[in-house]
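As structure tokens, the structure follows; a few thoughts come after it.
As you look at this complex, bear in mind that one protein chain is not there, while each of the others sits in place.
Showing chain A:
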Amino acid sequence: ANSVDKNARPLSLSGHVGFDSLPHQLVNKSTCQGFCFNILCIGETGIGKSTLMDTLFNTNFENFESSHFEPKVKLRAQTYDLQESNVRLKLTIVNTVGFGDQMNKQESYQHVVDYIDTQFESYLQEELKIKRSLHNYHDSRIHACLYFIAPSGHSLKSLDLVTMKKLDSKVNIIPVIAKADTISKSELHKFKIKIMSELVSNGVQIYQFPTDDETVSKINTAMNGILPFAVVGSSEEVKIGNKMVKARQYPWGVVQVENENHCDFVKLREMLICVNMEDLREQTHTRHYELYRRCKLEEMGFTDTNPESKPVSLQETYEAKRHEFLGDLQRREEEMRQMFVQRVKEKETELKEAERELQGKFEQLKRLHSEEKSKLDEKRRSLEDEINTFSKKKAAAELLQGQSFNTNANLKKDKDRKK
């Protein structure tokens, strides 16, 4: 918007100064640096996202067909370096993989939202770095989101509405009707009206081509009324007349991609690239990214003004947070220490218990042993007693025997004497 600074007084120049070359200087610098543009394509598998990208940028981006059996929605990003005359473009195309294929599609949009947020987060991190290099930074934030609507001819699917509603405050959404060659002209007209009214009634904010610059307001206003663009993509060429044109050949006729009577492809290319690429980038940076940044910083507890609407020093907030954080740390440390002490006590008691048990067992065993020992001792004594008795008896018996022998001997002796 034109802003007249109240502090500046207008002055007229009496001659040619030369600063009218400034836009040229600015453009020169940007040309040297190169440009960056990132497109996100959301749509069901097989709806023609890759083909449309190939057609749009006149290149074969070498995408392979995706399977319909992805368990979760994934995002695949690929970066290409394109050049046209002296303009170098670093184009990143992000495609959803497996969108709309799952039985339960509740989580479908979440991955997309997460991806977009991740790119914002990277930029925010770089911006907050102490030593940063923003002009060298490869901006990966999504500048335009092409949402591919299936050409049912009736209305939007509930998945479409839910997804677009989740994304409209994060990215510039440009809805397109894919494979538009399956819809007749009259059906298409009704379809477009139905889609737009559904979007409006559900409060979905799609990207509006800017109408504040007189140079382009007329064409942009017209195009805003033709949304969503009904597109057909094709990398194949068919000979029409004496030219080769991008087209799809059917038995009943040839759909020419760049024929504005056949589809809105040319309009899409015009709007997306030729007229509004810079505005898409600017909106992403000044609106969507700023919103993300504001929410993220507020989430972390930073404010510009405290409840009494006085400017809050970030310093104070930081100090408060730091105290909180340190206090939290201390508390956790205390907790851990206490838990540790507790555990040690428990273990100690356990061990003491075990010791006592062992001791008890030992005592018991000792008792058993001494009992057995005394039993054995008794037995030994009794045995000894028996042995004693026996030996006494033996001795006595021997004595007797000896005596009797002696007697016999004596008798014999006597006999001998008597003879």
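The criterion applied here is as follows: a contact is a pair of C-beta atoms (placed from the backbone, for glycine too) under 8 Å apart; a residue touches a chain by one contact, two chains touch by 3 or more; residues count from 1.
In this section, contacts and distances are computed from a predicted model.
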Can you pick, from "Septin-type G domain-containing protein", "Glutamyl-tRNA(Gln) amidotransferase subunit C, mitochondrial", "WDR73 protein" or "Sorting nexin 5", the UniProt name of the chain not shown? "Septin-type G domain-containing protein"
Among A:E84, A:E357 or A:D414, the residue in touch with the chain that has been omitted: A:E84
Any idea which of A:D114, A:E236, A:E278 or A:E372 touches the chain not displayed? A:E278
Given A:H24, A:K185 or A:R417, the correct residue touching the omitted chain is A:H24
For the chain that's not shown, point to the residue among A:D114, A:E236 or A:E298 touching it. A:E298
Name every residue on chain A in touch with the hidden partner chain. 2-5, 7-32, 35, 56-58, 82, 84-87, 89, 124-125, 128-132, 134-135, 213, 215-216, 219, 243-246, 258, 260, 266, 269-270, 273-279, 282, 286, 290, 293-294, 297-298, 300-304, 310-311, 313-315, 317-319, 321-322, 325
